[in-house]
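All protein chains but one are shown in place.
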Amino acid sequence: MAVHEAAAYPSGILRLFLPVGVLLVLALAVAVPGLLTAADPLAADPLNALAPPGGGHWFGTDHLGRDVLARVVHGARHSISIGVAATVLAVTSGVLLGLAAGLSPKWLDEALARSFDVLSTLPELLLALLIVAITGPGTGNVIFAIAVAQIPNYARVIRAQTFVVRRSGYVEQAVTFGRSRTAITAGHVLPNVLGPIPVLATIGLGQAVIASSGLSFLGMGPQPPAAEWGAMLSEARNYLRVAWWEAVFPGIAITLTVACLTVVGRRLQRRIEGRT
Amino acid sequence: MMTTTHDEPAPTPGAGEPAPTPRAGDPGNDLSVRGGDSRAGGSGDLAAPLAAVADLRVSFGGREVVRGVSLSIAPGECVAIVGESGSGKSVTARSLLGLAGPGSTVRAARFTLSGQDALGFGPREWRSLRGRFAGLVLQDALVSLDPLRTVGAEIAEVLAVHDVVPRAWRMSRVLELLESVGVPEPELRAGQRPHELSGGLRQRALIASAIAAEPELIIADEPTTALDVTVQAQVLRLLAERRAAGTALLLISHDLAVVASIADRILVMREGRIVEEGPAGDVLTAPAHDYTRGLLAAVPSAASRGTRLTTATPRTRPAPNPSAQVLAGTGLGHSYGPRRVVDGVSFTLHEGETLGVVGESGSGKTTLARLALGLLEPGSGRVALHQRLWSHLPERARRPLRHRIQLISQNPLDSFDPRHTVGRLVAEPLRLPRGQRRERVLDLLDRVGLPPETAARHPRELSGGQRQRVAIARALGPRPDVLVCDEPVSALDVSIQAQVLDLLADLQAEYGTAMLFISHDLGVVHHVADRVLVMKDGRVVEEGGVEDVFTRPRHPYTRALVAAVPRMPVA
Partner (left out) sequence: MTARPAALLEEARSDVTGAGRPKAGLVGAVGRRLGAGVAVLWAAATAAYLALLLAPGDTVDILVGDGPDTPEIRARIVAEWGLDRPEVVQYLSYLWRLLHGDLGRSYQLQRGVGEILATQAGPTAQLTLAAAGTGVALAGIIAVVTAGRGRWSRGAASAAELVSVSVPPFLIGILLLSVFSFTLGWFPVSGAEGPRALVLPALALGLPIAGVLGQVLRGGLERALEQPFAVTARARGLTERSLVVRHALRHALIPAVTLAGWLTGALLGGAVITEVLFGRPGLGQVAMQAVTGRDMPVVMAVVLLSAVVYVTISTLLDLAYRAIDPRIRG
């Protein structure tokens, strides 16, 4: 006779394999888009404009008659490489600044921490717009703008983590073993501070992809006719009444990318947390 | 049937106890349907049991943690369930409130609460019983009362849920309740939150909330475990008072001594089963089951001095060498802000000697340990290691000497780098060429009783006792002259604690290591220490040979401390 019923939980394997598989396909699209589609993403065919999905064009064609599937596949290169480049730049600078703050004397730490505060008073998108206003639109500038906007997030986490590790029991224990400050920093502090970075970077990459598509949507990113998901959506919104496919497929591409990155990041996080 | 079943009627309350009468003034108590229920007990009962459970089984997922427990509690009776962690004692107790936990499946052959068959209970029936039929007191009121709400609001909530008193009287009732559990200035305290109260006061407030709806039963799950010994004594006295007033008590504890003074009957649980059950005196003085016997023998105390706890056999060790001073503190003082946490403490420690430091929380014990280890620079006074200045050294000069004094802390997991294996952890303090390290690590693991395979494992896969063994192996690696042990066995079950204490004693006998042994547990210190310092508010109030101090305490504080220690009846 059951007074309470147990709730069973599904295994996480399916939930991990699926997003990893999607990410592998995306990586393939970035590396060799020709494997996934034979069509040219830039070849216009005005006579065949706004054709619905099916037949020769699985995802239909856009207002210039370009193949939407080809543009989505080739768009991965722009959208994802902007995200990756921005994330790499942001993580590297953020980690260095965060470590500098966490390991420095108090006054320097305070100064750095306040400068992170100032940077984050500006919403990411506004800061990026300010930078683009100064530098002008273009892929490189968008990367720089997104990276600068994300630096404080990483720097803060790393700074906080550095404090936690420096005050940890194992660092204190290492002091009692007579190990030098340098040895402790290299042997315990750095590895444990840097541990969460893969997780942060994975989730952050997703957010960078969203940010870059937002800037492209506003016309700040790669300029037409380049295929970029955000820019494709921006063009597509003028044809929403007649051609839903021109907006839906790049939209799904962004969402799927970000969702998979987020899921993988959280799984990684749970594994790391489960370990410690 | 894989378990003991108990079909005999519930024992009558302890000899000489008057049969408790239902309290006047609880009209409309529809839950206390008494008598008239043929299932509730055998014939000839004086009173139907408040709770009668037969063959209780609780599982989480596929794992059964309570495996066929039967128990009954008569009105006004105090039943204690004693067991180590994982014995299922807590889950058993919480099942009586339908709170075994999320994801649990509870089954029983019989489950009668207050004369009602609880097997058919839905959420509504359970709720009407909770707080009203039985109140729950958990371990630490700091987290068992909502930390964001005032204790007054918490107590008032019970009154509101069960509509015990009219709304307009609720607050004056809260104040009465606080007063009745011995909280001074109830008006002030009712408006404070748990973190603003001392440990003893907030535990009293928690008890006040448990008894607010005048339940017939209090379920107290480790109610004194987080408390200092003097406060523990007060809380136990308070529970005993409630019982004297007629409330039945189900007491859950890992500590046999705690339940000894108050329980009528004791149930000993192990791995989800009851291994022994009987009147308190019998279980404590003439245990029938090996497990109970082992448990009793494992408790360190004055009587266990000079014996091995795990085998109860005598052990010999070389006498300390009073001419070889290894560590000394003179007039040590340290402040955090305006608070003086260590104030004018002096001590000496000789080769092969164990110096115990006892005191309650906030007495400055841990700060003293950090001063001794040179992790903290004393604000005043000095520390000498081997008669040479040890405090006030530049870190560069101290570093080559650090291996001479090592630390074993309460929670070993905190002191392990979470990424490292046991082998790497034990190797860390060794100053040996790479080639000789592995051999030495295996040798150290062997000495602390761990198999060589342990080297490849991660500490989080190990049990608490194994982790503490790893910590000991690590501390021994550099062959220290002094071991600073800060509450080294406080987080361990009594049987594991016995193993670790035996291990420390063996290693001390072998290496002649001096130990600064810090503990809140007077029994542990009495068992291990040669001399003892009693600390209070950062000062040493008494010091001397451990027998002298604990059997003939001179300072009033030491006397209070010694008197507060729960005692076992002598066999």
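Letters A and B name the chains as they come in the text, with residue numbers starting at 1 for each one.
Please note the rule applied: contacts are C-beta pairs under 8 Å (C-beta built on N, C-alpha and C of every residue); 3 or more make two chains touch, one makes a residue touch a chain.
In this text the structure is predicted, and so the values were computed from the model without any measurement.
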Neighbouring displayed chains - absent chain, whole complex: A, B
Full-complex contact with the absent chain, from B:75, B:135 or B:538: B:135
Listed residues B:70, B:87, B:104 or B:209, member touching the removed chain: B:209
Contact residue for the chain not shown (choose from A:34, A:140 or A:219): A:219
Of A:18, A:31, A:108 or A:133, the residue in touch with the unshown chain: A:133
Residue, one of B:158, B:383 or B:492, that touches the chain absent here: B:158
Touch list for chain A against the chain that is not drawn: 7-9, 114-115, 117-118, 120-126, 129-130, 132-134, 206, 210, 213-214, 217-220, 230, 233, 236-237, 240-241, 244, 247, 251, 254-256, 258-259, 262-263
Missing-partner contacts on chain B, residue numbers: 94, 97, 99, 102, 123, 127-132, 134-136, 138-140, 143-150, 152-153, 156-158, 161-162, 170-172, 174-176, 187-188, 190-193, 195, 206, 209-210, 213, 219
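FYI, only the chains that are shown with their structure count from here on.
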Chain A-chain B separation of Cα centroids, rounded to whole Å: 48
Complex interface listing, chain B residues touching chain A: 59-61, 95, 98, 100, 102-108, 111, 118-119, 121, 373, 375, 395, 398-403, 405-407, 409, 411, 414-419, 428-429, 458, 460, 474, 478
Touch list for chain A against partner chain B, complex: 1-8, 168-170, 172-181, 187-188, 191-192, 195, 275-276
